[in-house]
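Reading through the structure tokens given below for one structure.
Every protein chain but one is kept in place in this view of the complex.
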């Protein structure tokens, strides 16, 4: 695994969960999940469908026991997608803040208000943020800053390879 | 108080906390706080400085014991602004979600990533959102929708009177 | 109000919510709520029935707008008892930790696992804890310490007057 000094890095993957999740976004998420697992990263998502499920499915396609944590918005772990270790919480949408808090870097693929809240919290927590140039909040915020507390913009990315390249630079120095 | 059927309505007031809070934004927040207290609303903020403090100060200028709750990001209540009842929490910036959850409607005046997270949560929680046309996230989102789950846009407002008018329509029917 | 240096002190009141809440415990809670409001304290509860409702009812019997905050375990504020300002949260039973965090002192009247969790958190947060000698966890823990981090035991109390006396000593010096 990608465990410099035996440390596992976790990459948060967020984005559209429901109908807004196009086949194109699912394909990106699947390929990203596969590439992250191959590179030795663990994956943290909100544990549900759409981008979250596709990223986990990709990671588990690389390795059956790839570390995929799904921080659920409810206590019923049977609601999780089938490709993740389910971490039930009673927090509802507030679990979005925990997804942002617990990862080492956040990657967004599209997304509505939930994804927007995750990006905002990752920004406050000082996490590197990478946003795909696709419809939704990731595309709207790619390349921008959210406020003056950080000089570094949200990285605008277009491929899993670009994500890996930036993660190498920001996490593994 | 504005307690239809003896119910007190709480209006969340959020926005710039630090240096980004211009005298102009403080003036708006103070006048809004005064107007809300006069109209019988309770006020909920994050309990700290800038817009939060000015809104509480305005409310308490109208009435010494105007209901002003400040949901703090830390356990030390002495950090609260002096014009609020302090509600300490151990949540850090995650308390932003509680500000959005606990209010009946949210009004934003400027703001950075923290305000953005509060608007995103208020959106997910289905609360009416009113945004002043000033620098910062309130101005960037005024008149817009965050995603497809709600048909109603974020109200664009320019004065406390406009806020009161919209609150009357949305809360007190 | 009991606002030394214009500060309002909040007293948390916790205990049996459901069937375990005997008429005797409700009577104690009602009298405690009345006495606290009369002495100028604000009241914080979990916002629901049983001990929580009786304490709020007592406070509002003293004054129609006595500050009674109810930190709800759900977003639907219509579930709150009718004698409190409702603060909805999405936290479920986790809101118990916020009741303990936000008060200046905690008073327990009976109670099951929920009350036990509130006492445990109040202990960790260093809040003075007062426990009535009645059936339930308040009676089981009255006069005891929970661990070695604090030298002061949980106060064992038998009347609202005794509660007021201890609060005077611990909060208002």
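Going by the order they are written in, the chains are A, B and C; count residues from 1 in each one.
We take it that contacts are C-beta pairs under 8 Å (C-beta built on N, C-alpha and C of every residue); 3 or more make two chains touch, one makes a residue touch a chain.
Only a predicted model underlies this, so the values are computations on that prediction, with no experimental measurement involved.
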Problem set entry | Of A:20, A:39 or A:98, the residue in touch with the unshown chain | A:98
Problem set entry | Which residue of B:36, B:72 or B:91 touches the chain not shown here | B:91
For this session: In the full complex, which bits of chain A touch the chain not displayed? Write them out.
Result: 1, 6, 8, 10, 42, 65, 67, 69, 75, 82, 85, 87-90, 97-98, 101-102, 125
Exercise. For chain B, which residues lie in contact with the unshown chain of the complex?
Worked result: 75, 90-94
Problem set entry | Interface residues of chain C (partner: the chain not displayed) | 19-20, 93-94, 97, 101, 112-114, 116-117, 120-121, 123-125, 136-137, 146-149
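Here, only the chains that are shown with their structure count from here on.
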Exercise. What whole-number Å value describes the gap between the mean CA coordinates of chain A and chain B?
Worked result: 30
Exercise. So how far apart, in whole Å, are chain B and chain C when each is placed at the average of its C-alpha atoms?
Worked result: 28
Seminar exercise, completed: dist(centroid_CA(chain A), centroid_CA(chain C)) in Å evaluates to 41
Problem set entry | Residue numbers of chain B (touch at least two other chains) | 97, 101, 125
